[in-house]
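Take a look at this one; I'll ask things after.
All protein chains but one are shown at their positions in the complex.
Letters A, B and C name the chains as they come in the text, with residue numbers starting at 1 for each one.
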Amino acid sequence: MGPKPQLLDSKGRFMLRKSFKPTCLNETIKRIALFRFFRYLPRFPKASVCASCFFYLVVLSSLSSCSQQAREDQINLGGAQSSIPQPIQALIFKSRGEPNISEMIRDSFESFGIADVDRLNQDPTQDYCSKLAENVSAGGSLKKTDQNVVDSALFEKIRIQNQSLISFPRDSIYFGDYKRGESIAQDGRGKTWSDKADQENGGNCYNCHQLSKEELSYGSLGPSLYKYGVLRGVIDLKSFNELTHNSNPSPLVQYTWGVLVNSKAFNVCTVMPRFGVPVGVSHSEPTLKEQQLKDLMSLLLDPRSPVNQ
Amino acid sequence: MQLRFEEMMNTRRNALIKGTALSALLLESLMRAEDSFAYQQSAFDAKTVAELNKSLGLSVPLESSQISLLTPEIAENGAVVQVAATTTLANVRRWIFLVEKNPIPLVAIFNLTEDVLPSITARCKFAQTSDFIAYAQLADGRVYYNKKEVKVTLGGCGG
Amino acid sequence: MQSPVLRSNPPRPKRVALSWAVLIMIWISSLTTLQAQDTLAPNAKSLPAEGSSEKAIAEYRQMLQDENPADLYVLKGKALWDQARGPKQRALSNCDLGLGGGVFKGAWTQLPRYFEDTKSVQDLESRLLSCMQDIQGFNSGELVRSDFSNPERVNLSLLAAYVASESEGLPFKVPLSNAAELEMYRAGKKLFYYRAGTHDFSCSTCHSDDSRRIRLQDLPNLTTQAGAGFAYGSWPAYRLSTGSVWTMQQRLADCFRQQRFPKPIFASHATIALSVYMGVNANGAKAAAPGLKR
Partner (left out) sequence: MSDPMRIRLQSVAGVTTVKVLMSHEMESGQRRGEDGRIIPIWNIQDVSASWNGKVVMTAEWGGGISKNPFMQFAVKGTKPGDKISITWKDNRGDSRTDEVLVT
């Protein structure tokens, strides 16, 4: 018959499933931590109402996804995992230990153009998130049982590490030209082995996000950013000028800048690249230059930008 | 201008024509008069729809809803876009397929006999979002047209 | 002389009079058309109403699907299969793709698999490469080091398209019957989630969720049978953007390029491991190669 409801941890040990409730709560708390930036918001009365609504939504969605997970796990307990046929699954669970892929990676890739094999060496963020994703995929339970993978202390350590890399513009000017921002958002080139080291890289934004209403060819890996500024209260030039001319950048400016520069400071394992900081153990040049980031800020927040029409 | 001329020359298949552009054009129109089946190079050199109409000696095309076009609303790749034209007009002798905003709008000419239905499907390149235009020329020389926009989008990862 | 469909040029003062003339002609011609419509038979066929972008793209693909230019390349691949070629001037007829010499109906749906003679797990392309070396005398090392535009590598893609086409409609049965295949599956899975490079991308960044798209292209969820079946099961495919047939090896190489990774070596273990992962996930789904891709 099918395998016992056992799963491997990252070291290849068999793990028994534990109850779901405490870890779900744990997960919820972690999600709340992700949105700690909302603590800035009480300074803005309107925004804080929005923020608290959002906060409850986040908590609710966490709880519902936990119970969803529990349902799925119950199903899994009764039989094989859905995507892998039973006999194969049995084999997988018989095999001991995790395969060591570092040798395979070393033998399978070669440096080409500007893409050096160094890029394959993971930094702590990449290592952590790869393991997390792989284990989550194994039915969701490893995420909860393996303290080496989802250790809230490690999670927080990596997040803070990323946060510390964010630098703010030296001239305290956060905005550029939304038209240039639009072409950076459209541009999906840069950093591949067929690109040049000295070329200006693109932001790839439309690959994953809806931005302007006119561009129909947009991806859905990230949330829609259409009307990003308007929805956050930047409704006219007057409010935009308040944003741009304030010597203390508002939380909205800080947050938007922060996500563009290093998304991993907010959500450690987000699929969004870190555009404004060196990435990986080879510390490559940031993908986007400071001026390009400013142009993207304008694309998102300037009321004249196509994003806010 | 100089470059454009060179491009034009490149597209000429007839190596005999080595004179000035003017004599080349004259010679070619003479050849066309002699043999109506010859490839109409000057039409395939026309850079605008107006130039093309002139080059083919067409009467003013009239829009007709009797021409049905089947084209995709959005093309995820402008290199290959399937277009089809069919009509309830009688005595169609010729279909002329155009992509208005291409550097060379004329894509194809189909000369029909009474043995075939007035329905043609082909695949065209779209350099950018553009109207696809189909002319139906009748036996009496009258020309009707219909058009439909095809949006060409950026696809893939963009790299 | 002027057609009503004439595209307007940037306005110039001396053209104003002409523009008016054209406008009046358009007006007159539209009157004529309207009159004509009244007396004419109803329209032949109503066209689909405006829908979402996804629907429109699906419609675009549907138009091209039935007459896939890949079929032209399958014909070429078939001719190559039977042709005496290479330093040894022999045909590939006896090439063993896992079901015995010269048997290839269904062979592709059981690849990658472990081969005793090469003591390794091979995908379709690497197996064909072995045959080209052993039977025809080609230098496989040289072919591995060359790129996809090398004429013999192009031929390899055509052969792959032909072999795959012979399994059309058959369900995938990629084996996990020995330790080597199992290890490759497990390694492939790890590679699938391996984030690295300047953009922190892994395969799973784009391919582990349902109904995601990049720009307008749907991203198959390769962790599910449906997604892996659709993706793994339709390569080799004709790519409209390049006007050529790509195999899974080439698809993976370009994915890694976009992933900002260094270049995968042709037929390397990592690429085969990923194919084992996708192939096993696809098991049960029906083969649909050669496909048609953007």
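FYI, contacts are C-beta pairs under 8 Å (C-beta built on N, C-alpha and C of every residue); 3 or more make two chains touch, one makes a residue touch a chain.
Computed from a predicted structure; not experimentally measured.
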Any idea which chains on screen the missing one touches?
B, C
Quick one: say which of B:58, B:74 or B:107 touches the chain that got left out.
B:107
Candidate in contact with the missing chain, chosen from C:67, C:82, C:142 or C:210:
C:67
Hidden partner sits against subunit B at residues 6-7, 10-11, 13, 37, 39-40, 44, 79-82, 84, 99, 102-113, 115-117, 119-125, 127
Contacts of subunit C with the missing chain: which residues?
67, 69, 71-72, 75-76, 243
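The rule is short, and it goes like this: only the chains that are shown with their structure count from here on.
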Using the contact definition from the top, classify how the chains connect: line, ring, star, complete or other.
complete
Mind having a look at which chain is the central one, using mean CA positions?
C
Check each residue of subunit B and list the ones that touch at least two other chains.
74, 151, 153-155, 157-159
Which residue numbers or ranges of subunit A touch two or more of the other chains?
192, 194, 204, 206-207, 216-217
For the complex, give me every residue of subunit A touching subunit B.
186-190, 192, 194-195, 202, 204, 206-207, 216-217
For subunit C, which residues are in contact with subunit B within the complex?
1-7, 25, 29-30, 32-33, 36-37, 40-41, 43-45, 47, 50-51, 53, 56-57, 59-61, 63-64, 214-217, 240-241, 243, 257-258, 294
Using the touch definition from the top, list the residues of subunit B that touch subunit A in their complex.
74, 151, 153-155, 157-159
